[in-house]
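Here's the structure, in structure tokens; my notes come after.
With one protein chain removed, the remaining protein chains of the complex are shown where they sit.
Going by the order they are written in, the chains are A, B and C; count residues from 1 in each one.
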Amino acid sequence: MNGFNLSRSICTRQLLQTKRRRKITEFEPRIIVFACNWCTYAAADIAGTSRIQYPHNVRIIRVMCSGMIDPIYVLRAFERGADGVIVAGCNYTDCHYIDGPVKCDVMFEKLGKCIHTLGLEDERLRRELISTSEGTIFAKVIKDMVNQLKKLGPSPFRKKVKS
Amino acid sequence: MAEVRIGVYVCHCGTNIAGTVDVEEVARYAKKLPSVVISRDYMYMCSEPGQALIKNDIKEFSLNRVVVASCSPRMHELTFRAACQDAGLNPYLYEQANIREQCSWVHSDRKQATEKAKDLVRAAVRRVSHHEPLEVKELPVNPNVLVVGGGIAGIQAALDIANGEKKVYLVEKEPSIGGHMIQLDRTFPTLDCSECILTPKMTEVGQHPFIELLAYSEVEEVSGSVGNFKVKVRKKARYVDESKCIGCGVCEQKCPWKVNSEFNAGLAKRKAIYIPFAQAIPNVATIDKEHCVYFKTGKCRACEKFCQANAIDFKQIDQIIEIEVGSIIVATGYDNFDPSIISQYGYGKYDNVLTGLQFERMTCAGGPTSGEVVLKDGRMPDSIAIVHCVGSRDENYHEYCSRVCCMYGLKYAYLIKELINAEVYEMYIDMRCYGEGFEEFYRRVCELGVNFIRGKVAKITDQAITEDEQGKLTILVEDTLLGEMIRVPVDMVILCTALEARSDAEKIAALFTLNQRADGFFLERHVKLDPVATPTDGVFIAGCCEGPKDIPDSVAQASAAAAKALSLISKGKITAESAIAHVNETLCHGCGRCEETCTFHAAKVINKNGVMVSTINESVCKGCGACAVVCPTGAISIKHFTQEEIKSMVDVLAES
Amino acid sequence: MAVNNSVLIIGGGIAGIQSAIDLANMGFQVCLVEKSPSIGGRMAQLDKTFPTNDCAMCILAPKMIEAGRHANIKLLTYSEVLAVDGEVGNFKVSIKKKARSVDEKKCTGCGVCVEKCPWKVNNEFDLNLGQRKAIYFAFPQTVPKLPVIDREHCAYFLKGKCRACEKFCEAGAIKYDQEDEIIEVEAKAIIVAAGFDLYDPTPLREYGYGRIQNVITAMEYERLSSASGPTAGELKRPSDGKIASDIAFIQCVGSRDVRSNRYCSSVCCMYGTKEAILAYEHQPGTKSTIFYIDLRAVGKRFQEYIQRAKDEYNVTYIRSRPGNIELNHHTQNPIIWYEDTTTGETKSLEVELVILCQALIPPRDIQEMASILSIELDEYGFVKTPDGLSHPVDTTRVGILACGCVHSPKDIPDSVVQASAAAARAAEILSGGT
Partner (left out) sequence: MTLEDIIKETKTYYCLECGKCSSICPISRHNPSYSPRLMLEKALNGFEGDLINDQELFSCLSCYNCLLRCPADVDYPLFMQKVRALASAQGKYGVPAHSGTLQSLMRLMSNPAIEQRRLEWLSDEYRISEKADILFFVGCAPYFESVLDFKTGALDIAKDSLKILNALGIEPMVLADEKCCGHDLLWTGDVKTFRKLAEHNARIIKESGAKKIIFSCPEGYRTFKFDYPHYVDLDCELQHITEFLAENMGKGKLNFKEAKKKVTYQDPCRLGRHLGVYEQPRKLIEAIPGIELTEMEHIRDESICCGTSAWTNCDAYSKQIRTERLLEAKATGAEMLITACPKCQIHFKCAMVSKGEERGPDVEMDVMDIVNLVASALGDNGSE
């Protein structure tokens, strides 16, 4: 039946990844974090004030509320070669704007589907809820993501990647 | 647009940044970036000389954009914005790159930290060139306040504001203010007579020069927003001229038509023309149109005949009063749960099963039995059962706890012991004596030899199976501490009924754009830190309309609401958030997605000469940006967080 | 120096902060006195708050910052009220501003000094579960962002050597010779928001607090479960650092008890439940048992919260006040002896960690504060309210108001409401009413 096309696409993907893995020796992933001003961005600041070290690969972009994050920002980040994107903000109950995180979830679900259909590894896109005092957690999330991405290898959209 | 001229300032913050980041290098790098005119590094940008540096450069190099690379904007954004403003630059033409908390402090590798710092600066420079000056809008606040609901909460709020010498409109839908509290006999745990505390406050309201009392009135329409609400109030026809009526009550005596008295919870009768209770404010009669025979048959007019003041006016009609206020306090209170739907408790079926309120009236000296605790047949009861959680903590009715029942239940026990020293049984699940002096009161009641049975009552029946159950009401209850079903024969049963949201709460919510919980009570802005504010700016809630609570709590909440209203007034103006949503009308479809998603009811679709377009109420918009995300056409953008601004950062930062 | 402020607020906890902000927004001058180095009070120590489980700091921090920034609010942290003269309309208050040994004008709050300070001491903010330096910030989000030298432990003050902090501070903000300062403040009204202290369960020997390592107090637990706490949010039990997955909470420790305090502390049933839920969230599967007498879930959404704890978070409620806690010497587990009053059986339950829901008690220094302010206290030492019904925030002395837990134990929403009420009342007094 239709098995053919699918299976082919799958094995080529695996092939491609293994190729990628071989090519890259310890590459440095680039991560974009969209962080809401009131919780996650503050958490990142706390990580700083408490001098909690985490990999340099991350670049944080401040938005007022996670409900403000438009899918285009994330797609754009991938277009420009980001290896991973984290959409982060308050917990559901801490939101400065009452229910931003819920709205963010709605956006994120659709976005996730796009990324999936595009054939990007789902792990490259993350949704995190990090509260003000959770500097440690922020650092931990970044570490995880970096390790995960190092395993995955660079995003196919990186300018560097030849095809 | 004029040529963009950016100044970049990189802060050493002592060694905090310079220790890990090569700030000179970053500054040199910044200088090369497009439209950067001047780029410096300095020991402490936030220090006076540091700020002076910026101010001078703005003038000297006629900069129109400023970027400071230093600590977190959460720390010093305001500082530097102010600096820009001092130098005559719109504060929104400033951008801060966080190279301390999010760079130098979290990375140790100098090279990489420096690279990251460069990226962050480049991104900031790119972003700031898209910045637009924003004006800081200020709207005036109308100093008048509307208080809806004339119960203890409404009264307290009104008085607090009026004593601050601000005009208050107090709207009460009943003929008199006083609410539920005026019906109560005594208050726990102190057992003060509730009338004695409330009446002075009521009189004060009645006479206060700053309070305009609109009794027997209902709010019909609310428009506008914080600072400037327009409210339509319907003043219902009393068929009595308030200005003439002297409250002598002759009409009441002469009126031949009897009706159940709401005030006495049906334990007594009132007339078709009536003054609800002796201390009523305003003290004027009201004709109950439904029951007045004149309105039914066109005959009688007894009241008119006997009224010397000839205040009776059968032709009176409802008036619509329009008022303008700056803030609104909603204190619409609660309804009492009607226990007759719990058939197994037999309320309405057995004469001697009473609600708490009815018992209140009974023990009240001024009440229908003038303070006598008596059975229907006039006998004095030997034993009384007090059943807790009637309609509360029960999936079938209300899951929540009504907070006050335990205490008033104990109060009844105390009063019964005091008045007739009958046998008392308290049937409870938990004794919730949480408040100041409550536990002590509980102990006092225990000392009186009241029987406490921990268990939920299953059934109340008059079917006797033993001698001593004859002619009594028998209560079937499982004593969970004995672990067995027991039968308790008593003469009288008092049901501690739940407090529930007003039956018309939904209507009120729609009127003032409040949100409701599943159980109908109104939602506050934040449970913890904004308990009296609501998502609608300028509308506050107080008392039991927010959830069941006792008198001190209601009073405190009322004062809190008053404080919020007062501080709004004394500010005199609202500085509207500048970084808010903006609608491009040529792009807007008027599809209303924004209206649907906006939590603050700021976005609204209007019909602009035939075309549907969305509009943003700038005094209400918080700039959370949700509307821009759902807008399909790109008509809505968020000032200072436009797609260009954010995408420009993404473009820089995503590349590696 | 003399500052003329219309209202003096004693205590920089959530209640004090709220009153201050409300009054300041009404355009009054406010002087907020806090005895510890930072405002924030007890709430800053909490991890999450019931019944919404939102993080205490997330909602507190913005208010602290607002209070710190507000033009009409003067913060006097690390300061204590010495004397109050005069009466309503013109109180004269003298305040001791303790020496931080740090120059407030110069310090940029960068924290290098803290980093470099070689001396570690127990951190009282973490109830001594963790450590801090001899020069320290009370906690990461402090307002004002100023460190303070703890002279009892600073090597320089003890031995005259070290000066590390001074060396590394570019701002040159360290001032060892700084002295306590007496500030005279004039106030038209005073609001007491001194908060509460926590009952020390040691006297209740049957619970073995202090004797059995794995019996801890609720506040200790709060610090353990807090992400910024000493264990970075891991519920490591004291004896062996093992993560406890079977926990018991004991209610009414020091409340509703003639041997200690008769009154009910209002919040324990709920915070106990909250902590049980948090334990489960930290480590799904965690089993919690709560021993109670009456479940006082009287607030908005509280009953539903209890229900959720039962249904979703593996929390069991047993109606009983345990009689004794013994120690299993092999496992270090506490063994709780109790009677299940609903079945009448006496049983024992071995758990990995016991949390004592300790009572809220009046501040330990309330007596002297009361004599300074010459206000009356009730039998327990809480501030007395002559007319609780119509003036719930008044004290026995005109012009002095009280709000928050210094009145009687209460939860955060109630404290906040009362704080605003106190502000309104103060405003009333200031504008001539009584």
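Basically, a contact is a pair of C-beta atoms (placed from the backbone, for glycine too) under 8 Å apart; a residue touches a chain by one contact, two chains touch by 3 or more.
These numbers were taken from a predicted model, which means no experiment stands behind them.
Participant: For the unseen chain, which displayed partners does it touch in the full complex?
Facilitator: Touch partners of the hidden chain, whole complex considered, are A, B.
Participant: Just one of B:Lys235, B:Lys549 or B:Arg593 touches the chain that is missing; which is it?
Facilitator: Of the listed residues, the one touching the omitted chain is B:Arg593.
Participant: Just the residue numbers, please: which parts of chain A touch the chain that's not shown?
Facilitator: That gives, for chain A, the contact residues 1-2, 4-6, 8-10, 12-13, 16, 70-72, 75-76, 78-79, 110-111, 113-114, 116-120, 156-157, 161, 163.
Participant: Kindly note down the residues of chain B that lie in touch with the hidden chain.
Facilitator: Answer for chain B: residues 585-593, 595-596, 604-607, 611-614, 629-630, 632-635, 643 touch the chain left out.
In the analysis below, only the chains that are shown with their structure count from here on.
Participant: For the pairs A-C and A-B, output the one whose chains share more C-beta pairs in contact.
Facilitator: By the number of C-beta pairs in contact, the winner is A-B.
Participant: In angstrom, rounded to a whole number, how far apart do the mean CA points of chain B and chain C lie?
Facilitator: Going by mean C-alpha positions, chain B sits 27 Å from chain C.
Participant: Per the centroid of Cα atoms for each chain, what is the distance between chain A and chain C, given in Å?
Facilitator: 38
Participant: Measuring centre to centre with CA averages, how many angstrom lie between chain A and chain B?
Facilitator: Each chain's C-alpha centroid was found; their separation is 39 Å.
Participant: If you look at chain B, which of its residues touch at least two other chains?
Facilitator: In chain B, no residue touches at least two other chains, as defined above.
Participant: Among the residues of chain C, which ones contact at least 2 other chains?
Facilitator: Within chain C, the residues that touch at least two other chains are 52, 54, 59.
Participant: Quick check on the complex: what are the chain A residues that touch chain B?
Facilitator: Those in contact with chain B are residues 28, 30, 32, 37, 41-42, 44-45, 47-49, 51-54, 56, 59-65, 67-73, 76-82, 96-100, 103, 107, 139, 158-159.
Participant: Tell me, which parts of chain B touch chain C in their complex?
Facilitator: Touch residues, chain B against chain C: 13-16, 43-44, 46, 78, 156, 160, 163-165, 187, 190, 192, 197, 201, 393, 399-401, 403, 430-440, 443, 480-483, 517, 521, 526-532, 546-547, 551-553, 555-564, 566-567, 570-571.
Participant: Chain C touches which residues of chain A in the complex?
Facilitator: 38-39, 42, 46, 49-51, 90-91, 93-94, 96, 131-137
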